[in-house]
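The full complex has more chains than appear here; those shown keep their coordinates.
Order of writing sets the labels: A and B. Residues in every chain begin at 1.
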Amino acid sequence: MLLHLSTWSEIEQFLKRSRTIVVPIGSNEQHGPTGLLGTDWLCPEIIARESEKSADILVAPTFNIGMAQHHLGFPGTISLRPSTFIAAIGDWTRSLVVHGFEKILFLNGHGGNVSSIDAAFSELYAEASFARRRAGFALKLCNWWDLAGVGELARDQFPTGHGAHATPSEIAITQYALPDSVKSADYAPPIAPSGPIREALDFRARFPDGRIGSDPGLATREKGRALVELAAQSLVRELEAFGREPMPD
Amino acid sequence: MLLHLSTWSEIEQFLKRSRTIVVPIGSNEQHGPTGLLGTDWLCPEIIARESEKSADILVAPTFNIGMAQHHLGFPGTISLRPSTFIAAIGDWTRSLVVHGFEKILFLNGHGGNVSSIDAAFSELYAEASFARRRAGFALKLCNWWDLAGVGELARDQFPTGHGAHATPSEIAITQYALPDSVKSADYAPPIAPSGPIREALDFRARFPDGRIGSDPGLATREKGRALVELAAQSLVRELEAFGREPMPD
């Protein structure tokens, strides 16, 4: 089920058979000469909605703006500061917990989000810890490229030139799902440089076209299809396992 | 152009011909027995994307979670507190301003957002006012039902039973755009009660099925189509007028 296309009574019914929900979360940020600005929130949305076609899972609306301060030197990037991001993840989570959700899996599409999401989880858990009570919910962060088998598949598909940002695997996924939005460009150099990530002007000076260590030209729609299908299957199993974990009293 | 389906260099190009952007903003909240939880962010997204088909405007990703604390008594509602909402609107705006956007129009789909969005604007302007400098940008809040002619059309379509929440006009828009997600139910009473809006439990006690003063059964896909087409045309003119306003030095 897609939560945003459901009524409140349909969700009420769903909660009688499951307390688990997946929240696609990403970022809206530059992805090199050909990557879509929405790549990092589109990928988890695409995968989660693919999963939903064949399994009784519930997919929340997509959390589409993340922590991308280092990309602000490139037009179109929209970023939350970590403190804002933590506050917003907190309110999303608290809302879902009000309804009785106990297992909330954030399917993440942006490496730069990981620390802030993890900090947000600790901020939420700390409310219970400082109050000497149980939280009553469990949170899990899962990057789509860490779903079972997906990293291996990407390494097989792109033995060189995968890199860390504007990777051919994420480009391939958007090419597969959004065939009308495939862009092309010459990449110079073919494989982008690597280096530390600091503030936005430093980033743009180090990575002039936005890529980090990647050759997006290796992406194909067919590889994207294989990634999405595998990731979608793995996500279903991940949610099932997470949902089965007992919640202690 | 849809920002999330563009590359950063396409946005860089767009900024050479326009400094204006529209951000669809809404809420994910219960909409009565048949309304979709996503109604309030889907409506402005649908209208803005309809506008984009025929005009050279730029549409940001949709800000899909708003201020809906009073709906938290109904499963599926996700809400930010006003303070979080203000912080997040602030970071969205600051990000766009970094790139050179000067006119940012928030096309809103949720009445409950209006005060917090307006407060967010003041919070942003205050940074300039306390620093004795120009802001360098102008913000506009526009509810889709306040676009030129749209309110009149809705009143013609629904002379009675329009109400204030889960209205037949917003239901009609989602029916038109998402024909696979049309739900049905018996409404009892046909027109829902009205009253003050306070916290979530109070709200659910006053408005047992979630509607306020409305009869969503009056919605039809055809009425939705008429609303979307008119709103889309009005939005284009609104953006043009906003874009033409001179920015003082």
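Operating definition for what follows: a residue touches a chain if its C-beta (ideal position, glycine included) is under 8 Å from a C-beta of that chain, and two chains touch if they have at least 3 such contacts.
Model, not experiment: these values are computed from the prediction.
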Whole-assembly copy number, given 2 chains displayed: 6
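Operating definition for what follows: only the chains that are shown with their structure count from here on.
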Superposition of chain A upon chain B: rotation angle, C-alpha, nearest 5 degrees: 180
Whole-Å separation of chain centres (CA-atom averages), chain A against chain B: 25
Chain B residues within the chain A interface of the complex: 3-12, 15, 28, 30-38, 41-42, 60-65, 72, 74-81, 83-84, 87-88, 90-92, 95-96, 98-100, 178, 181, 183, 200, 210
